[in-house]
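Our next item is subunit A:
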Amino acid sequence: MSLREFLAMGSYGPYIWACYAVTIAMLIFSAWSARRSLHEQIGAARRRVEMQKEERT
Partner candidate 1 sequence: MQTSGLGALVRLVIARDVRLAARHWDQVFQPLIFFAIITTLFPLAISPALDELRRIAPGVLWVAAMLASLLALESLFRPDVEDGTMEQWVLSGQPLSLLLLAKVVTHWLLTGLPLVLMSPFVGTALGMPQSVWPTLMATLALGTGSLSMLGGVGAALTVSVRRGSVLLALLVLPLEMPVLIFGARAVDLAMHGESVAGPLNLLAALLLFFVSLGPFAMAAAMRVSVES
Partner candidate 2 sequence: MWLWFHKLSSPPYAYRLATLLRPWFFWLAMALMLFAAYGGLVLAPPDYQQKDAFRIIYVHAPAAIMSLQVYVVMAIAAAVGIIWRIKLAHAVAAACAPVGAAFTVVALATGSIYGKPMWGTWWEWDPRITTELIQLFLYLGYMALRASFDDTQRADRASAILAIVGVVNVPIVKYSVVWWNSLHQAPTISKIGKPAIVLSMAWPLYTMLLGFMLYFAAVLCDRVRSEILRRERNAAWLTETVKTS
C-alpha cells in the first residue's frame, strides 16, 4: 500500500487525520500547560527564597 493510499484511508482520510490531529494537539497542550504552571510555581518559590535570604543579610 503506497503512502498516498495510506494517507487517503479509502476517502476517509481527512476525518481520520483530523481526529488524530485534534487528539495529539490536546495531549501536547495539556502536558505543556501542566509543565508551564509547574515552572511558574517553581520560579515563584525560588524568588521567594531569594527574597527571604536578602532580608536576612
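Selection rule: all candidates are chains of the complex that A comes from, given by their letters.
The rule is simple: a residue touches a chain if its C-beta (ideal position, glycine included) is under 8 Å from a C-beta of that chain, and two chains touch if they have at least 3 such contacts; residues count from 1.
Remember, predicted model here, so these are calculated numbers, not experimental data.
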Selected partner (touches subunit A in the complex), from 1 or 2: 2
Sites on subunit A touched by candidate 2 in the complex: 6, 9-10, 12, 15-16, 18-20, 22-23, 26-27, 29-31, 33-35, 37-38, 40-42, 44-46, 48-49, 52
